[in-house]
Structure formats: C-alpha cells, structure tokens
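Have a look at the structure that comes next, please.
Only a single protein chain was left out; the remaining protein chains are all shown in position.
The first chain written gets the first letter, and so on, giving A and B; residue counts start at 1 in each chain.
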Amino acid sequence: MKKSIFAIALVFFVAFMIVAAFGMRLFGEPIISEMDDYYIQNAQAETGANNVVTTIVFDYRGFDTLGEATVLFTAVLGITALFREAAK
Amino acid sequence: MKNEMSRIVRTVTTLIYGFIIVYGFYVIAHGHLTPGGGFQGGAIAASAFALLVVTYGDQGVKDFLKKDILSLVESTGLVLFIAFAFFGLGVTFFYNFMANSGGLFGNSAIIGINPGDLNTGGTIPIMNIAVGLEVLAALGVIILTMSAGSKNTKKKENS
Partner (left out) sequence: MIGNFPYVAVAILIGLGFYTLIFKKNLIKIAIGITLIECGANLFLITLGYRKGSVAPIYTQAPEGMNMVLPTPQALTLTSIVIGVATTALILSIAMIIYKKYGTINTDEVRRLKE
C-alpha cells in the first residue's frame, strides 16, 4: 500500500519534470548572460590567467572554493573520527 | 596480511604510478592555462595512491604512504590557501594582489588567443597548488582510512 502510493508519486514527479524539460528555454541558447560575457571579456586583463573557469573558481568566487575546501576537510575529519579504533 | 595482487599488476603499478603523480602535478601547475586545475590534478594524483593501495594492500604501503604526513600536507594546503586570501586584504578578501604586478606570476597576459605564458595569473597558480595539495592529501587519507577500516570490519563480522 505504502509502496504503491510512493510509486504513483514518483511517476507524477518524473512526468512533471519531463513536461517542464520541454517547457524550458531551448537548449544551447542562454537568455541572460551579461555576467558571463563580462567574465569572458575581462578575465584576461584583470587577472592575467587564460583559463576563465579557474579565474572564477579562485578569484571572482573564491568564497565558494573556501567553503568547498572546508567541506572536504570536515569530511576527512569525520571519516577519521569514525574509524578511530582501526587507526590504532 | 598478504592481500597483494598478482605479479603482473604489481609490476605495472610500480612502473606507472610515478608517471600518474607527475601528470597530476602537471595538471595542477598548468591550471591557469589549460583545462584542469587544483581539484582535477589532485584527484589524478590521488588515483595513483588508490592504485597502490589496491595493489599492495594497506599493510604493503605502510612504509611510504603515511597518514600523518598526508594530514600535515592537507592542513598546509588549506592554511596556504587562506593565507593568500588574507594577503589581499588591503583591498578585499581574495583580492588578486599579484596579478599584472611584474613580479612572481605577475606578467600580464596577451589579450585574446595566445599560446600561454606560465608566469601569469597572480595568486591563481599559488592557490591552484595549495588546493591541489589539499585535495591530493585529503583523498589519500580517505582511501587509506577506509582501506584500514574495511579490514577491521571483516574481522569483527567473522567473530
């Protein structure tokens, strides 16, 4: 009983997502891209690096990378704490 | 605990793991010029550690893959990253104070399509190296710890 309710909900969820996929804007034609065009045009002059993705990761949006590094550090901390008996 | 793999796998691993680590560091060092960067290069180099652990077992790699040293490298990478973020605090946090300054990594890039110059990018190559070391050591610690833990799990389950 519970499983059939879950199955019906899942079918509706996937059906709505597929309908929404066809209702979205066309693939390959972004509508709003002012910020990305600014990055592409000015990243070389402002930071001197050729790779625009690396420029965004480490310069324009460095806070994201800081949080990501903290998450990775915390995961290592958690795993080491989980296996602390095995480490001895 | 002798859970080594066959002689073929051991020989190929011994031949190849140095090249994998060097390729990982190549990807890290050229992160600001070519596709790649700290995360990807660190993951490539950590895959060499995974290959070693799979081939020789976690007892066989005990002598030259030490968890304490890897933890130290990880903390060093994170501290280096945050330190170079703080050095730009004269303007803002994460300000790229070394770009276009003429010093270390300070050449300005040729605007437009160019073959690439390694001495550009300001703090970006240094942060690449810092994050690369951090990811490399973090994945190494995860692989070593889970390998040791899996052995322990089997033993408890049999008793």
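Keep this in mind: a residue touches a chain if its C-beta (ideal position, glycine included) is under 8 Å from a C-beta of that chain, and two chains touch if they have at least 3 such contacts.
A quick note: this is a predicted structure, and the numbers were derived from the prediction, not measured.
Q: Residues of subunit B in contact with the chain that isn't shown?
A: Considering the whole complex, subunit B reaches the absent chain at 33-35, 37, 39, 43, 109, 112-116, 135, 138-139, 142, 145-146, 149-150, 152-153, 156-157.
Q: Determine and list the subunit A residues touching the chain excluded from the picture.
A: 3, 6-7, 10, 13-14, 17-18, 20-22, 24, 26-30, 33, 35-36, 39-40, 44, 50-53, 55-57, 61, 64-65, 68, 71-72, 74-76, 78-79, 82-83
To be clear about the criterion, only the chains that are shown with their structure count from here on.
Q: For the complex, give me every residue of subunit B touching subunit A.
A: My answer: residues 31-35, 37-38, 67, 74, 78, 81-82, 85, 93-94, 96, 99-100, 105-112, 114, 116, 120-124, 127-128, 131, 134-135, 138, 141-142, 145-146, 148-149, 151-152.
Q: Which bits of subunit A are touching subunit B when the two form their complex?
A: The touching residues are 44-51, 53-55, 57-59, 62-63, 65-66, 69, 72-73, 75-76, 79-80, 82-83, 85-87.
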